[in-house]
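Got a structure for you, questions after.
Only one protein chain is missing; all other protein chains are in place.
Chain nomenclature is as follows: A, B, C, D and E, assigned in order of appearance, with residue numbering initiated at 1 for each chain independently.
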Amino acid sequence: MTAPVFPLPAASRDAIVRTALEEDLGTAGDLTSAITVSADATATAEIVVRKPGVMAGLDLAAAAFALCDGSLSIKINAKDGDRVTAGETVMKMSGPARAILTGERTALNFLGHLSGVATETRRLVDAVKHTEARICCTRKTTPGLRALEKYAVRCGGGFNHRFGLGDGLLIKDNHIIAADGIGAATRAAKKRVGHMVKIEVEVDRLDQIQDALEGGADVIMLDNMSPEVMADAVKLIGGRAVVEASGSITLDTVAAVAESGVDVISVGWITHSAPCLDVGLDFQGG
Amino acid sequence: MTAPVFPLPAASRDAIVRTALEEDLGTAGDLTSAITVSADATATAEIVVRKPGVMAGLDLAAAAFALCDGSLSIKINAKDGDRVTAGETVMKMSGPARAILTGERTALNFLGHLSGVATETRRLVDAVKHTEARICCTRKTTPGLRALEKYAVRCGGGFNHRFGLGDGLLIKDNHIIAADGIGAATRAAKKRVGHMVKIEVEVDRLDQIQDALEGGADVIMLDNMSPEVMADAVKLIGGRAVVEASGSITLDTVAAVAESGVDVISVGWITHSAPCLDVGLDFQGG
Amino acid sequence: MTAPVFPLPAASRDAIVRTALEEDLGTAGDLTSAITVSADATATAEIVVRKPGVMAGLDLAAAAFALCDGSLSIKINAKDGDRVTAGETVMKMSGPARAILTGERTALNFLGHLSGVATETRRLVDAVKHTEARICCTRKTTPGLRALEKYAVRCGGGFNHRFGLGDGLLIKDNHIIAADGIGAATRAAKKRVGHMVKIEVEVDRLDQIQDALEGGADVIMLDNMSPEVMADAVKLIGGRAVVEASGSITLDTVAAVAESGVDVISVGWITHSAPCLDVGLDFQGG
Amino acid sequence: MTAPVFPLPAASRDAIVRTALEEDLGTAGDLTSAITVSADATATAEIVVRKPGVMAGLDLAAAAFALCDGSLSIKINAKDGDRVTAGETVMKMSGPARAILTGERTALNFLGHLSGVATETRRLVDAVKHTEARICCTRKTTPGLRALEKYAVRCGGGFNHRFGLGDGLLIKDNHIIAADGIGAATRAAKKRVGHMVKIEVEVDRLDQIQDALEGGADVIMLDNMSPEVMADAVKLIGGRAVVEASGSITLDTVAAVAESGVDVISVGWITHSAPCLDVGLDFQGG
Amino acid sequence: MTAPVFPLPAASRDAIVRTALEEDLGTAGDLTSAITVSADATATAEIVVRKPGVMAGLDLAAAAFALCDGSLSIKINAKDGDRVTAGETVMKMSGPARAILTGERTALNFLGHLSGVATETRRLVDAVKHTEARICCTRKTTPGLRALEKYAVRCGGGFNHRFGLGDGLLIKDNHIIAADGIGAATRAAKKRVGHMVKIEVEVDRLDQIQDALEGGADVIMLDNMSPEVMADAVKLIGGRAVVEASGSITLDTVAAVAESGVDVISVGWITHSAPCLDVGLDFQGG
Partner (left out) sequence: MTAPVFPLPAASRDAIVRTALEEDLGTAGDLTSAITVSADATATAEIVVRKPGVMAGLDLAAAAFALCDGSLSIKINAKDGDRVTAGETVMKMSGPARAILTGERTALNFLGHLSGVATETRRLVDAVKHTEARICCTRKTTPGLRALEKYAVRCGGGFNHRFGLGDGLLIKDNHIIAADGIGAATRAAKKRVGHMVKIEVEVDRLDQIQDALEGGADVIMLDNMSPEVMADAVKLIGGRAVVEASGSITLDTVAAVAESGVDVISVGWITHSAPCLDVGLDFQGG
């Protein structure tokens, strides 16, 4: 796999991390370190993964420490997207003890959350690797973290669906209600949308597919269908559109869904409900 | 229970929601609604809870719609902190169809995430209600959302630990390494910290407790001990400090921990790994 | 034509206008009005178009006044996208004289700039209306104003190309150099890109088209070709991809380009070099 | 000519450029480069001017690349304010190919826009160089870019009028209506304004000049007068105030205006309607 | 006196107040009110001045309460610029008790600080009212509060010197060292500065005045001279420039300085060292 590319310049990444540090530091700063650790104490520390998983956010974690003290020496031993095992050390640092202790929680919060997203994504990706199906995320992301969570999905081997309401049309049941049926909505969209924008139409019954295809849908989303019905849908569509499966797909059901022949399986919970990957900091006095 | 208080003024709450809307809208805006729904179409819609849980974030969700179009009529049928059952309608709105569709995802992302935190918190709170123990969160929060997640914990009947590094001293193993043992660290802290700041000391063995108490700790955190050892620790401390249990506590083990007599049980996963509560929007054409 | 939809919520629009007002007010505020106009003076005023054109930005202009004084009564007499003639009044307001004078320049700067973009776009759109070709903008926008300028293009009857680097692949000559030829670049893209992302490939010679088509390009951009060569390209492509013409197209040449049969004509200068539409404020003392 | 001074510290300049980069990158980042260019590909590239003009914004353009990747080696071959000829290379860079491609559009958007302003300014300045008249800009600038566009005017050899509503009084027709005639308005201003603030009064008839002078105007703006009437005004004023010509002055008419003896000629279109200078990036694979 | 004009739109004023509220509320909010006051408790309260002074910042104070709860009824009984006596009530409010208690400190911090500046300014203004001399502030302001402090100076009857480095030239001793003497520096400035910018030159000896005048200074600042020497300087200058006195001027010495005939007396301590005016909130349970 080609390594995933972080979507923002270093300065923008640092701005995100700085905001998180400031959220943690408030106006008082790190009282505990200021009071219990002397200014010239040095230390070494390692970030260790406590459970197996897939890494995402290593540069953000490193930035949390570097922004606390530019004189820290930081070495990253893994790459975003790497599978790691329990006990593996993914980052080492040495330098001012206070800075390590101050940056610790912010670093681990980024790393644990994003690696959690990458890890769940990878589980799904692995579960369908005997098929051509792709695992893909949704817009069900944590407010403020969309760019990072979508990046974490890529780290887990997944693909990204739309990044927001502006990069792709997704005509869902509610739009179809507000418009005048699938055919009308899709034809209107085809006529009026920019030439770089794809049109996806959500269907929940097989008899809607023909309208969507005739309207010019690039992608058809099969919403909450059984794998058997999906297989029928795939046949019906016959390559005239990309087929996306969606709705309540779990690690248990994803293989069957993939085997139905769909091209893409979109899963909301890899971004909105992935548990944190357990990562910790082991600290040695200088 | 007294209803939880949202920590920020309405204008600050709206600023948070606006940032999330802008993340979703990008520079293109909601192409699908713009293209498939006419400007004068109206609709009614309801936010319905799909799984039982505890609500948190209703005002944020309402703000997501209100910021899209101030002319929407929005009625909130529940309060943050309320237990809700599957199928329950917690918000109704009517007005411009486009605004409902544009605000939908942002509203649900806030509501699902925060209600997820409240729901998991409430499960723990219920599991220990036969004791005096409190359930409490940590600083293991999603970057950028600490104020909201800590509020969601309160909605679930939990209590908040420190809001950041500046409102309380928490002398952990790493500080103790960087300082010179528990006694020295605690005494130094007692002498130098402001009079409104409490001092908590983390111990992982019973023989560290005496040092912490003599140093003047207000709170002693028992890290990763069994309920039996915790009971011994509680006896040893004998009311001279608040006792907090911490480390890998689950819904299965929390009752036993509470029964050990500790005052507070802090749990990181209610903020960093709570799954989203399933909430959806049911839309009716105007 | 369906009226263009402003891409952002009212609160976001007001935030943009407030930033512009603050740029004009600095820390001193509007000294001239403060000193020469009394606090209780009232006035009426009109925004009048001095040259024929197409409107864009009326709500932004109104917001500039409303943010200066919420008590102003403002009436907008036209819609964004409307063609207007010289002398036409597009907005009327009455209320505190100071607020009108303070908001004037900010309002006119938005309205003149965006209407300028809409007006130039409309000229091109009119020039090709005997064909099926669409006029479309590029990413050559003024830093900070992309959302607004792309909206202004829609007001002028144009379409939008990509909103940024993240909503569509555009494999240009430089990418082709950095990759390994058109075929390789396109095939790699097809394999790795998300299913909602279209792939466009820039070609400057006819013999590159086959590679692009085989690689799976959704759109082929003909860069700096003569209308005759473009007609050949259109024939060669034969409906297998959308065809976009690009490069130094002017009001004089656009009809010939459109008549070559291309689907889309992208023009950078409608956003980066459109002259301001001449709009002014006629003021009457209260 | 002394080289113009950029008005902001480097950190502030970089913040402006970062905002523009983020506008282009959205939450997805540069998909095309991520997908078609390998992480370790290197390249060299040059920014080449395609049409003769005057440079402005070279440091901003360089910052766009440097913020994408700090390891790029960038060499600027010209200075802001320099006249350049078609084909001239003004910047060279080498390093990671992706960073060059990602920063390209943002860099060129700044450089083209600001150099466009400088180039138009310089044309006017050259046209009046046989006189003492200065060319000067107005507050008719693009929202959000005033500091940069006013700097570009200086790069073109022009001077700046007020930077905003707070650094100078400009009593225009509308203020005179809201106040009680030129004399009253000017006298009130003279009495109440700070001692570091100059007072300019706009007149559109010769018979208003005496009132303005008696009121204490430092500068008199002749609005929309013919060169002949301006010459009369200059005589009438007789050195008792600076004389500024304003209103619909073009490259064709500016020399005649200057020859009327006015001190300053203010021109709105050099900031609001200057076409982009054509600049491009020539890219060579590493 | 004409009432001073607040320099910013209401939305900008509210943004400043909101930032201050958020500084006070942190991520936890107002714990004391949330815990000790019930949600439906109402109250009335008054802001009372405890010491005589001059008001500045009443709208900011009102905004602090209004932003906490839009349903509060707030009545302002005084105007910025008014002299008030000890015990005078300047604002009354009634409504939700929590909102009053939450907004109290932010409101009083703005009101006390700015009224302190206005009060000290007014003392100086009163002390020189038998002369024509104006009292004027400097750029020695509290970081982040310049617009507000300069406004407070106007509320106290004072005038404003430059608002920043960009609205006026002030050639001080250090510039003269960096340039090549007063004459050279002033002549260079005269030649190169915009026509709306005044030039002030600082002198500390009488023999420098002639150079400054010949160079074309609009204003001459007499730095740290005795009133006697200032009187000589005034004579020497003879109306050819505005004369400003500066340097260590106190309430005790200001009258003598004014009587020397200078036009303007600039005083740094009215902004950087004015003690807070004592204002308090008297609260009555609902």
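Definition applied: contacts are C-beta pairs under 8 Å (C-beta built on N, C-alpha and C of every residue); 3 or more make two chains touch, one makes a residue touch a chain.
These numbers come from a predicted model, not from an experiment.
Colleague: Given that one chain is not shown, what are the shown chains it touches?
Modeller: A, B, C, D, E
Colleague: I'm checking contacts with the chain that's been left out. Which of E:S33, E:N160, E:Q208 or E:S260 qualifies?
Modeller: E:S33
Colleague: From the list E:V128, E:L145 or E:V264, pick the residue that touches the absent chain.
Modeller: From the options E:V128, E:L145 or E:V264, the contact with the absent chain belongs to E:L145.
Colleague: One chain isn't shown here. Among B:R98, B:R162 or B:H175, which residue touches it?
Modeller: Of the candidates B:R98, B:R162 or B:H175, B:R162 is in touch with the missing chain.
Colleague: Check the options D:D167, D:E202 or D:D263 and report the residue that touches the missing chain.
Modeller: Among D:D167, D:E202 or D:D263, only D:D167 touches the chain that is not shown.
Colleague: Contact with the hidden chain only, please: which subunit A residues?
Modeller: Where subunit A meets the chain not shown: residues 14, 18, 21-22, 25-30, 33-34, 38-39, 67-70, 98, 102.
Colleague: Kindly note down the residues of subunit E that lie in touch with the hidden chain.
Modeller: 16, 19-20, 23-33, 35-37, 41, 43, 45, 97-98, 100-102, 104-106, 108-110, 112-113, 116, 139-146, 163-175, 177-179, 185, 188-189, 192-193, 197, 268-269, 272-276, 281, 283-285
Colleague: Provide the residue numbers of subunit B that touch the chain removed from this figure.
Modeller: These residues of subunit B touch the chain that is not shown: 2, 7, 134, 136, 159-163, 166-168, 192, 194-198, 200, 219, 242, 244, 263-264.
Everything below uses one rule, namely that only the chains that are shown with their structure count from here on.
Colleague: Show me the overlap between the contact partners of subunit A and those of subunit C.
Modeller: B, D, E
Colleague: Among the chain pairs C-E, C-D or A-C, which one reproduces the interface of A-B, with more than half of its contact pairs identical by residue number?
Modeller: Selected from C-E, C-D or A-C as the counterpart of A-B: C-D.
Colleague: Which chain maximises the distance between its CA centroid and that of subunit A?
Modeller: E
Colleague: Hey, which pair has more contacts between C-betas, A-E or D-E?
Modeller: D-E
Colleague: Please report how many Å separate the Cα centroid of subunit B from that of subunit E, as a whole number.
Modeller: 43
Colleague: Which residue numbers or ranges of subunit A touch two or more of the other chains?
Modeller: If we look for residues of subunit A contacting two or more partner chains, we find 2, 7, 23, 26-27, 146, 160, 163-164, 166-168, 192, 197.
Colleague: Chain adjacency by touch: line, ring, star, complete or other shape?
Modeller: Looks like everything touches everything, fully connected.
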